[in-house]
Every structure is written in structure tokens, then in C-alpha cells.
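Only one protein chain is missing from this complex, and each of the others stays in its spot.
Moving on to chain A:
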Amino acid sequence: MTSVEPEKQPAIQMPSSVKSPITYTPQDIKIIKKVLNGYVGFANLPKQWHRKSVRRGFTFNIMAIGESGLGKATLINTLFNREIVNHRDDEETVEEDTEDKEGGVAVKIRSTKAEIEEDGVKLKVSVITAPGFGESINNTDYWKPIVDEINSRFDSYLEAECKINRSTIVDDRIHAFLYFIEPTGHSLRALDIAMMKLVHEKVNLIPIIAKSDTLTDDEIVEFKQRILADIAHQGIKIFTPEAPGDDDEETVSNTQSIIDTFPFAVVGSTKEVQTPDGRTVRGRQYPWGVIEVDNEAHNDFVKLRQLLIRNFLEELKEHTANVLYENYRTEKLKKMGIEQDSTVFREFDPLAKQQEERALHEAKLAKMEAEMKSVFQQKVSEKEKKLQRSEADLFARHKEMKDKLTKQIKILEEKKVQLEKQRSLPQEPMVQPAQQKTRKGFLR
């Protein structure tokens, strides 16, 4: 018996639009450039920033490193015109716990803060010092607390920047690093070089010659030259303000003169003294004369203040945030195994976006199709099996019945033949040909 399964219809074609090919060509980005003559008003933005910055106030974190007694506290206090940093003498005298195992003096990190206001402009200064630095000969890790401090300030900024809520983020990063060089008149010592090299890529390094009143002018000139030569030779980076050509001439020449004065030979003093010609000045009085802090002919304090505060404080902060911190962060994240994904820096392109969405959509369609197809095929094959089974059942049952009947018929026919034989002997045969013929036709 053959199956009564109907023939399948020719397969329906997938709608063609579903399978449209992806063609993507990135668009050139057009930028209109124009100089406006009329008054539009966005040129007011720097003024808006000016106002805003006054409202928000300023902060500045400065680290002053150098051996004890080089005049760090005095210089900081002179710069900011107030007692921000205590002198060593007023501090707790060396506590037991500051001595390390080798008997040297441990370097501690100390931070003091002050708020300054002048004509409505507010500045929060934070001064970070490292008492004990350079005091111990045995201590080979003299630099460690300092470097750790710089790093941990970067780390806490990085951490704060990654937090979900960063409205309270504070910038504790070191914006300027004053390194005090002893006025030996020779050259840099190994310790100076080592210290500067450890930090010059993390901070705006500003080396200064401390207590420069102990050197004559000629000695200062030579000492500066030797220091600059050492710094260049060692590849140490020191903070150098930019003097772009589009600034006005005065600014450019002023910035250049600041750079030409490197490394600043400074004198600090918060004390007011009388000059022989009767002026009251900040300075140091000696039997042989008065050295004036704010006199450019006497020392480079004025230039240092310009660099640190009056001309470049904001630049120091910008450089810290945009270059030094960024470099630190990049290194750190790479070390943590975070890989750069450059694809996220693409220019937004509506067409490209559209293509991307089309690709995603196509993938979705393909998945949908596959899923539906598999469900469909499963259902179809289940149903086919079921029908085939009932078909087979039917045939089997029929065959069984038919066989049974055929057998019985055969038995009866034999019996009949026998009976007829018996009867034909003594009797006339009873023939019914017509009837037999029809039966035969009936049975095919």
C-alpha cells in the first residue's frame, strides 16, 4: 500500500526586503568655517567663565620638598603672606615613633591648609611638606613617602572619578612641586637628582635655590648654569610655561624672562625690616645690608610668585589635570589590564548609526527566522509522523483482517469443494455458474 500523503506545495519565497544587503559608506564630515562680523554674543563665554570662577573660588595644592632648614616654611609663608606652615622648632620635637628601625628619621607627610581672599577672589591653598626628608643617611627609602603621597592623591582622584556619584569630587592632586636645592654653589647632589627623577613625570617640578642670599651674584649665575646642565643631562622635566606667539608682546617677553630665570634663586622672609633709605620691606637684615624679598635685583622671589600664583597658577592646574594625571591614569588602567577601545571615539554619523541598527536588526530577523523555522519544522514533522502512523495502523489493521478473512474463506471454499465432491458421486451435480462468475468479479 502506498501513502496517501498529499504532495507538498512549492516552497514560498522569503520576502525579498527582509534580505536586503548591507551597504555602508562612511560620510565625510563637513565643517562650516566662518568669521562673524556682527554681534552674536558667544564671544562672551570667557567673561562668563571669569564670573563663574570668582563665584566658585580657586584651589591650589603645592608640595614643598627639601632638607630641613632650607627655608621651606619661610618661603611658603612669604608667598602667601601668612603663617601657613609652622617652623620646625614649633613642632613636636622628634617623637620616638618617627625613628625607623635603622635609627634614621622617618619621613612624614604633613599637610596644612589656608584660605586667602583678596578683592572677592578666594583661594584655598593646601601645602604639603615632608619633614624628615634628607635627614637620615641610612634611610634609602627617604623618597618613598613622597612618591606614595603623590600617587595616592592621583589614585583617590581616579577612584572618585569612577564613582557613581561624583558631585563631591575634590581635587587633591599636587599642582606644583617646589624642590629646594641647598645653596652649595657646587652642583646637584645625587639625592636631588634621584628625588627629582622620581617625580618629574607626575608633578609640575619647580626647582629653586634656597637661601640664595648666601651666594654672590657670580656664584648664583654659575650655580644656575650647572644645575640646568645637570637637569638637561639627566633628562629631568621641569615645568615650563608656554609663551604662544599669539599673546601680546609684553606677556610673551615676561614669560620668557620667567623661563630665563630658572632655577629661581630665592630668599624668604615674612619679617619687615627697614632699609638704609628708610623703606619698610620684607627682607633679611644683615650688618652689611638688607636683602629685600620683593626686589628683583636681589633675588628671584617675584618671578617665582609670578610663575606659581600671579600668571600661571591656573596653567599649573590645567597641566596637572590634562597631562600629568591623564598619563598616570592611562598607565595605571593599562597595568590593570583595561584595554583601549578606540571605536568609541568615532564621530557621530547618523547614516553609520542607521547601518549599525540595520545590521542589528538583520541579526535579530535572522534569529527570529531560525527560531520560527525550527518550531515550524518540528511541528510539521510531528504532525507528519502522526499521520504516517495512523496511515500505517490503518493498513496494518486492514491487512490483518483481510488475511483472517481470506483464510476463513479459503477453509470454507475447500470445505465446499469437498462437500460438492461427495455429493456429485451419488447425486446430480448442482451447478450455479452465473453466481460463481459474479462472485469472482466481485473479488477482482
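What we mean here is this: a contact is a pair of C-beta atoms (placed from the backbone, for glycine too) under 8 Å apart; a residue touches a chain by one contact, two chains touch by 3 or more; residues count from 1.
Criterion: contacts and distances are computed from a predicted model.
Missing chain, UniProt protein name: "Septin-type G domain-containing protein", from among "Septin-type G domain-containing protein", "DNA-directed RNA polymerase III subunit RPC6", "Short/branched chain specific acyl-CoA dehydrogenase, mitochondrial" or "Rab-like protein 2A". Among the residues A:194, A:229 or A:405, only A:405 touches the chain that is left out of the figure.
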